[in-house]
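Complex shown without one protein chain; remaining protein chains in place.
To keep things simple, chains are lettered A and B as they appear, and every chain counts its residues starting from 1.
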Amino acid sequence: EAKTLEDILKEKGVITEADYKEVTKSKAFDYKVGNGFTLTSPDEKFQLTLGGRLQTRYTFTDLEENSASKPDSSKWEAKRIKFWLKGYAFTKDLTYLYQVDFANSGSSKMLEHAYLNYRLIDEVQLLAGQTKVPFGRQWLNSSGSQQFVDRSMASDMFRPGYDVGAKLHGDIMKGLATYEFGIYGGAGQSTVRSSNDNAIAARATINPFGKMAYSESDLDTSPKPLLSIGANYYRNTLNKTATTTLETNAITLAGSSGWLGKGLSTFATSEKIDVNAWGVDAAFKWLGASAQAEYLIGQADGQTSNKTLRAHGFYAQAGYCIIPKTVEVAFRYSYVDPNRDTANDLITDTQGAVSYYFSKHNLKLQADVTNTHDQRTKTDDKQYRLQAQIIF
Amino acid sequence: EAKTLEDILKEKGVITEADYKEVTKSKAFDYKVGNGFTLTSPDEKFQLTLGGRLQTRYTFTDLEENSASKPDSSKWEAKRIKFWLKGYAFTKDLTYLYQVDFANSGSSKMLEHAYLNYRLIDEVQLLAGQTKVPFGRQWLNSSGSQQFVDRSMASDMFRPGYDVGAKLHGDIMKGLATYEFGIYGGAGQSTVRSSNDNAIAARATINPFGKMAYSESDLDTSPKPLLSIGANYYRNTLNKTATTTLETNAITLAGSSGWLGKGLSTFATSEKIDVNAWGVDAAFKWLGASAQAEYLIGQADGQTSNKTLRAHGFYAQAGYCIIPKTVEVAFRYSYVDPNRDTANDLITDTQGAVSYYFSKHNLKLQADVTNTHDQRTKTDDKQYRLQAQIIF
Partner (left out) sequence: EAKTLEDILKEKGVITEADYKEVTKSKAFDYKVGNGFTLTSPDEKFQLTLGGRLQTRYTFTDLEENSASKPDSSKWEAKRIKFWLKGYAFTKDLTYLYQVDFANSGSSKMLEHAYLNYRLIDEVQLLAGQTKVPFGRQWLNSSGSQQFVDRSMASDMFRPGYDVGAKLHGDIMKGLATYEFGIYGGAGQSTVRSSNDNAIAARATINPFGKMAYSESDLDTSPKPLLSIGANYYRNTLNKTATTTLETNAITLAGSSGWLGKGLSTFATSEKIDVNAWGVDAAFKWLGASAQAEYLIGQADGQTSNKTLRAHGFYAQAGYCIIPKTVEVAFRYSYVDPNRDTANDLITDTQGAVSYYFSKHNLKLQADVTNTHDQRTKTDDKQYRLQAQIIF
């Protein structure tokens, strides 16, 4: 790194050590890996960071019952094309985040985060706007800091996704415990509804060895063990407006790939469905090893039909850096039972991954292989994925 | 604010006062509240400002005839998620603005402004691209500098919205008068049509005590009175292509919540409709008090059916800063008669607002309450809104 003018003037004695500290204490302009370029106003009351994250992916699917009409296939994707604007304004305690994913250009799902957060104290903070609904450890863990190419099937089927509302949250005793309690519109990502059925989500974690950020893999080779245990709850009421659709399709668990979306035929058209979901989870890291598991339950009750749909899912994964901070191997097992009252409908994923971290999660290449066993069709399909990720 | 290196070198006599002026006359990088971060090229021929505005809102609606099928309801919104890029290029007289609202992600309405403006002299300027059609004082007043949580019902129902075209405009005698004359494609925001029926809009204001920017509330506690009087006109021809739709739904007054959109059944399918609208308005500010009123008329004539739809609307509002520059109370009355040839169809809003301005319109909390009286249903519904706004 080159010397700055300030360095040289201090060396020559043109400016004093105190002068040097004064003029360099605030950098108008800076870059931080994993974050982006940051501009800070001279009075340090305003800050803006611009950055992005790109994932490009190749997937090959090898079907057990490969046929002319449904052949093995490959897929090319610019899977995530994130761009963010974040910072603070007026005071460091008033932060904001805009995040879009241009991979969803043309869809209202392009908008992910758009919120204001006010920190009264670390323990009491209020967020208003759109952000992730706090339900599910792996869902809250950025898709950019995963140990595998993407999240587990269980996380994908049970997460609510994004929603608009207000959240009270905080870190207790420097992160030994955290809590989040939110009230949301209940129609999901970038979707507004007028309703007396707001959604509610609550989550708490305890972290006995100190704060543990949501980020998979132990890329810091943690010298001390880190442990986090979490539990969360989500409720909502959704109107089934037609034979196969709800009033909204912007809630992941109620969408076409969610447990509720897959089981919609259970309910009568035009009835309201009470949705309740629970989850417990834990994560651990030490000396390059990491492990994480989560168990998720969902129940939906038709208010008119009195029918009930019950689902549950689970994953457990573990990884180890065979070359510290650089090469990691990981293994994961995940299952989902989309309807506990139907026999032989379990779907099970067994996955292995190898990741090469050039610069932690900021520049990495990941490959994984998945065996999906479907009890209904008694098939074992395989999927091979290769992904490059850069954060700039 | 910390001293800069330049400040210190001047104090120490390393550089002269003239040197200081030379090196600090152009700031490569600056921040201005309400505007954003600005980058300026070393030759001062190029400038780019990045900024955004976020509104998060909660609304509770208390219906007079509250029922199980149509209950009282609440609504959470990230109402406006604006992001702008603006500046000049090649010369300070050639300015540009891009503005998107990510709250409309997935819709062509995400794009708001995209224009070039060339200033020959202050009195003669030419703008090309998409921007607001100059019709209606409150429409031209940014949603970010309103005295209430949002614009009046009359402004919402009579405004054309955005359109693409070219506009000649200028400030006469430093803003004692202003004029705008534009020709537009006529299909509205982010919508292109090939047509021989271009739309036209014209607006003029006189400001006897000097230029008065479009911004509600007297947050500068104006020591001298400020007054602005305006008048505007808009014409367009729109094809009614189906029973309930026009060739475009991107013109606000012709959309589902506009006076023309609500009265479309007046006209025959496949006929062309000539649309004419007029408005007069005035605004006043002095010593923390502000008042504003606008009267708007619309008339639509079917070319084939010879049917006519006539509508008018009005609002008047006044506010006073009970704590100067900080706490304001405001009152507004607005009515719309969507069809003057139908009796007892008036809708009337009576509104009160309290605003807390932490930093003028750049950081504020606003709450308002609205009583909507609908002559048709003889109901009085109430709406309570709370909104936070930040400009970063």
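Note that a contact is a pair of C-beta atoms (placed from the backbone, for glycine too) under 8 Å apart; a residue touches a chain by one contact, two chains touch by 3 or more.
None of the values given here were measured: they were computed from a predicted structure.
Among B:Y96, B:Y179 or B:Y333, only B:Y96 touches the chain that is left out of the view.
Interface with the hidden chain, as seen from chain A, comprises residues 1-5, 8-9, 12, 14, 29-31, 33, 36-37, 50, 52, 54, 56, 58-59, 61, 71-78, 81, 83, 102-103, 105-107, 358-359, 362-363, 388, 390-392.
Listed by residue number, the positions of chain B touching the unshown chain are 5-6, 9, 14-15, 19, 22-23, 25-26, 28-29, 39, 41-43, 46, 48, 50, 85, 87, 89-90, 94, 96, 98, 100, 104, 106-111, 114-116, 128-130, 164-166, 183-185, 190, 192-196, 198.
Quick note on the criterion: only the chains that are shown with their structure count from here on.
With angles rounded to a multiple of 5, the C-alpha fit of chain A against chain B returns 120 degrees of rotation.
In whole angstrom, the spacing between the mean C-alpha positions of chain A and chain B is 36.
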